[in-house]
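Right after this comes chain A.
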Amino acid sequence: MWRDSVLVAGKDLRIELRSRVVLNQVAPFSLVVLVLFAFTLGPSRAPMAKAAPGLFWVTVLFAAVLAVQRSVSLESSEARDGLRLSGLDPAGVFLGKAMALMAELVVLEVLLGAGVVLFYGVHVRSALDLVAACVAGTVGLAAAGTLYGALAGGLRVRETLLPFLLLPVAAPVLLAGTRAWQAALGTAAGGAGDPWLRLLCVFAAVYVALGVVIFGPILEAS
Partner candidate 1 sequence: MSYIAAGYAAALVTMGLYAGLLLRRRRRLEALAERTGGDAP
Partner candidate 2 sequence: MSTPVAAWSRRRAWTVRAVGIAALVSLAATVWLGIWVTPPDQVQHDLVRLVYIHPPIAWVALYLAFGIGALGSVLWLWRRTRSPFWDRLASASIEVGTVFTALTLVTGSIWGRPTWGVWWAWDARLTSTALLLVMELGYLALRRVPGDPEARARRCAVAAIIAAVDVPIVHFSVVWWRTLHQGATVLNANLSPTIHGSMAWTLLLGFVAVTLVFVWMLLVRLRIETLEQALEGAELDEALQERWAEGDTEAALASPAGVGEP
């Protein structure tokens, strides 16, 4: 299973390195979103700094939807059949695509994080907490995104259906991520970020486990 996942992850990432779609299109898109938010909240920095955690995670969520669409579109319908017949372990395929997606999202988040710190003037109290929340949240997003991506993959209405399916399910990540970031930035109303970090980890664990178990049937359906 792990060998297959590394194979698939390598393929996806190599395609990304060569085509640079995520880097050239999704990343600028997310930065544009950040700027647009600044238009609505600014120009004074106080409201921006306050809203920064939430805006960061909302932007990440939207970028994730785009990244999932891209990840799914890497395979045409013939390639999808090929994937099924190739004898690769479906769980391995799931983990591979999820890992590739996660790598792309992490790069995006580093960029966005820098953008948020720069544009919104936030003071970072604990960078480690920020990173931990990002990692845990991203694992969950990548897992859930890969699942829904494969589910809606072959459908013609994929573009409109995918966000509709993914975003509600990803809502806990948005909520927990925001709260965890608020705690890490010292702007939390009260209470530590720990329970939220734990929630992110639970979400990630649940969806990775679910994906490993259920990806076989999903591949059969697409």
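A word on the picks: all candidates are chains of the complex that A comes from, given by their letters.
By our rule, contacts are C-beta pairs under 8 Å (C-beta built on N, C-alpha and C of every residue); 3 or more make two chains touch, one makes a residue touch a chain; residues count from 1.
Since the model is a prediction, treat every value here as computed from it, not as a measurement.
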Chain touching chain A (counting every copy) in this complex, out of 1 or 2: 2
In the complex with candidate 2, residue positions of chain A that touch it: 144, 147-148, 151-152, 155, 157, 161, 164-165, 168-169, 171-172, 175-176, 179, 195-196, 199, 202-203, 206-207, 210, 214, 217-218, 220-222
